[in-house]
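Note that one protein chain of the assembly has been removed; the remaining protein chains are unaltered in position.
On to chain A.
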Amino acid sequence: MGSSHWSTDAYHARKAYNASAGRSDFGYTDDVLSSVPRTKWKVHEKLDPKGVAFRESRDSDEHPESLAISVLFDVTGSMGRVPRVLQTKLPALFGLLLRKGYVEHPQILFGGIGDATCDRAPLQIGQFESGNELEEDLNNILLEGGGGGQVTESYELAMYFMARHTAMDCLDKRGRKGYLFLIGDEKAYGKVKAREVREVIGDDLAEDIPFPQILAELRRRFEVYFIMPSGSSHFTNDAVRSFWDEQLGQNVIHLEDLGAVSETIAVTIGLSEEAIDLEEGLADLADAGSDAGGVVGRALAPLAGPRGSVVRSTGLPGGDASAPGTDRL
């Protein structure tokens, strides 16, 4: 007896349920697109940042040492099919983190970023979840498409929300930053505009905040990474690439296959938590049956370099500096 009959059962079951539903995994998007005129599109109530005091990542009896992880992705047109790929790939993130023991009690938040100058849904922010309801948040993210066409999206607005409207026990109780992954392919606007904050989030901000300032504020709370998928429209746009390189340096990750996004995030966190080095992370991926190792390895090679350590050497410190593999800085 082979495994084929199980796969066949699962395949037919999935097909039967999906066919009967006549809708894709992005249930909310499909409902909205098919039934509501564009001028009436709006964020799902569970993801609406308006009037939200805090999205909280808290410890509990079940999860005594929570770690906040947030993943916000561009939902505008320039990203093409990317958000739909993310929706199918990101749920695996939780399992990867847990199975490999990189993080014991992850709490994950998903969100969507649009363009506040022209979109109906410029910012969508879910909750930090310990596994439950994560899929539902993803499912409810409205993939508006659109965008402004000026190679700029409102990343800074999302960053403002994450800087000012999150509460995390990992930071408050243990002084450990959370993680924030931005996935996109455009630049941020130069400043957080008070008017947009008022409209989208509801805070009564007296003046605009320059981008570098909000980023600095954000980075005191989160390890911030920017993942740039090579399948997106602006991957080869030098203005976009240099913008993020300048702002985030080595924390920009160029990812050639978005199918490996969950693995990339998991290994990035594993590296940062010093649970593993890159080699171990890639070995873990191979063990888990993932064939994303090559893609992840290439994407994360810059992160695996020397970070704060003076010497990276395959030999003993003080060994022959000219020997291959020795890299003295």
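Structure notes:
Criterion: a residue touches a chain if its C-beta (ideal position, glycine included) is under 8 Å from a C-beta of that chain, and two chains touch if they have at least 3 such contacts; residues count from 1.
Here is the rule we use: contacts and distances are computed from a predicted model.
Chosen from "Adenylosuccinate synthetase", "ATPase P", "Phosphate transport system permease protein" or "Metal-dependent peptidase", the protein name that UniProt gives for the omitted chain reads "Adenylosuccinate synthetase". Across A:K50, A:R99, A:K173 or A:R195, the residue that sits in touch with the chain not pictured is A:R99. Taking the complete complex into account, A:E136 is the one of A:E136, A:E223 or A:E256 that touches the chain left out. On the side of chain A, the interface with the absent chain consists of residues 1-3, 6-7, 9-14, 16-18, 20-21, 25, 27, 91-92, 94-95, 98-99, 131-136, using the contact rule stated above.
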